[in-house]
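What follows is one structure encoded as structure tokens, with my remarks underneath.
Excluded from the complex is one protein chain; the other protein chains are retained at their positions.
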């Protein structure tokens, strides 16, 4: 599983979000590997209409419909046809009680919950909340091109080991610095089920080529 | 000028956001009064495609394109065809330096900046940042149906008087509890150029009827 | 164990913080029951000099010595002779990664970590971070005088049961609405090792009498 976080990159805003998503969809069709994308809120509807692969929101708030100007409602991203949401990305960290409530809301609204964690300890705490997916990403490696699977493999192996003690079902991803197919292979060998990636794809000269490389690597 | 804040109301999410916006557009066409709408982020593109009246974001972040997962980029809401944005709504308050930066970004990106303030003192501070529009809304009246123009007219008159000492150009709106045409007339008589309204319209039995009433009232 | 949170109550600020702490100390001497107090930051040094019972900070920040104007440094409250700190109180909630880091810092600095949680799920997540003490407090009952041990006993029993599955050592307290000795007895019968209490003592007509009642109740 490869999930591409579009962040607020110019290269993945508006029309370019649709283009990137179409490339991911093409790779999925060509390889059979699960590819998902997480565009900005204002692009969810357009992207979800353009492709059939899973579209994630980058964040939702722990709220019900009501007086919450400027917040992100689960019902809203769902009606725009997101099938899931990132939660607690290191660039959008949340209070613990809010993570718990958002995971609950996602379950209730039938949205896939992907909770990010910065290290093994936080991953375990997150795992007890029973989200669908956890992604462990050491913040100091995000956007560096230095892959977590090479620079800090113990972060991944510790996360897998400790999370499995409290949660046998959750899907475990890793991220940060993933730039090459071999980083993906390494991540899988260390016990994860896939990667959460952003600049490594979105800011690549040819995102399609990199996505294809990632997908091939994840098949072995 | 009547700007309708859709907040995260169920009555103005997804398809229902488009319906509400079409009613506002119809009122604009029938009366000539300026009507604007502020839907949720994920609805901006769909709403802006469905209507020709101005569409506002409910918030943007003080960021440039980059690594800001879960944030709201000016370029993104603009490409979705928002023409402006609310800033610092009492339900989404911001740090002072961030308000300043967002107003600057809005100016640079040619987005209308509508900054909310909770009282006359804060309105004046906001006015010095030279946004396009200020909306003063006493938070304790928001959503109550008790109109600020009746319950706290001095908040409006003080705001108009003090803001004009530092900024002669900014458009001044008021909001909170606005439910009837007479509340709009009163707001205009007290020196504002229009109203920012949410539940009074969105949660009304017949939003069209209320919008029409507001528009008529603002013509006198 | 009875820990009295002084919050920012007028009745427990400055000199009155010292008076309240002395009453707690007297109850400890008379009954042998462990009594702790959590005064405001500016009162820690004075209170800790006046009494020999444990003094807790109400919060510390996830920081090292450095450029953090207006933040609360572990080293600072420790030098003022706090022996521990509350973390993530429902009135001062924290990001998950920050809770994790503060628990780590507390361990490193030999401060007792008391992490608050609002429900059983959050309690379990917290328990995996291995703090010294967890206090579960349903926010909706805080300050109401309606004791959690009577109104929501299942919150306590679920917390005890679920926490013990991941952490056999952590001390478990409960709080919210604790006003009478019988509330304390009930909390202990439900499996906790004590209570975290605030207004029930601090705002009582005679805090000494209530503390004494709590202490007696916790002996049975």
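Chains: A, B and C, in written order; residue numbering restarts at 1 for each.
Convention: a contact is a pair of C-beta atoms (placed from the backbone, for glycine too) under 8 Å apart; a residue touches a chain by one contact, two chains touch by 3 or more.
Since this is a predicted model, take the numbers as computed values, not measurements.
Novice: Any idea which chains on screen the missing one touches?
Specialist: B, C
Novice: For the full complex, which residue in B:76, B:100 or B:192 touches the chain that was left out?
Specialist: The single option touching the absent chain is B:100.
Novice: With the full complex in mind, choose from C:1, C:45 or C:151 the residue touching the hidden chain.
Specialist: Selected residue, touching the omitted chain: C:45.
Novice: Considering the complete complex, identify which of B:2, B:63 or B:122 is in touch with the unshown chain.
Specialist: If we include the chain that is not displayed, B:122 is the one touching it.
Novice: Where the complex has a chain not shown, which of C:53, C:86, C:141 or C:160 is the residue touching it?
Specialist: That would be C:86, which touches the missing chain.
Novice: On subunit C, what residues meet the omitted chain?
Specialist: 5, 7-10, 13-15, 38, 40-46, 57-59, 63, 65-73, 75-77, 79-80, 82, 86, 89-92, 142-143, 198-199
Novice: Write the list of subunit B residues that the hidden chain touches.
Specialist: Interface with the chain not displayed, on the subunit B side: 88, 90, 93-100, 117-119, 121-122, 124-126, 128-129, 166.
By our rule, only the chains that are shown with their structure count from here on.
Novice: Compute per-chain Cα centres, compare each with the mean of all protein Cα atoms, and return the closest chain.
Specialist: A
Novice: Residue numbers at the subunit A-subunit C interface: does the shared fraction exceed half, giving same, or fall under half, giving different?
Specialist: Over half shared, hence same.
Novice: So the centre of each chain is just the mean of its C-alpha atoms; given that, what is the distance between subunit A and subunit B in Å?
Specialist: 33
Novice: In whole angstrom, what separates the CA-based centres of subunit B and subunit C?
Specialist: 43
Novice: So, what's the distance in Å between the C-alpha centres of subunit C and subunit A?
Specialist: 37
Novice: Taking each residue of subunit B in turn, which ones touch at least two of the other chains?
Specialist: Touching at least two other chains: none.
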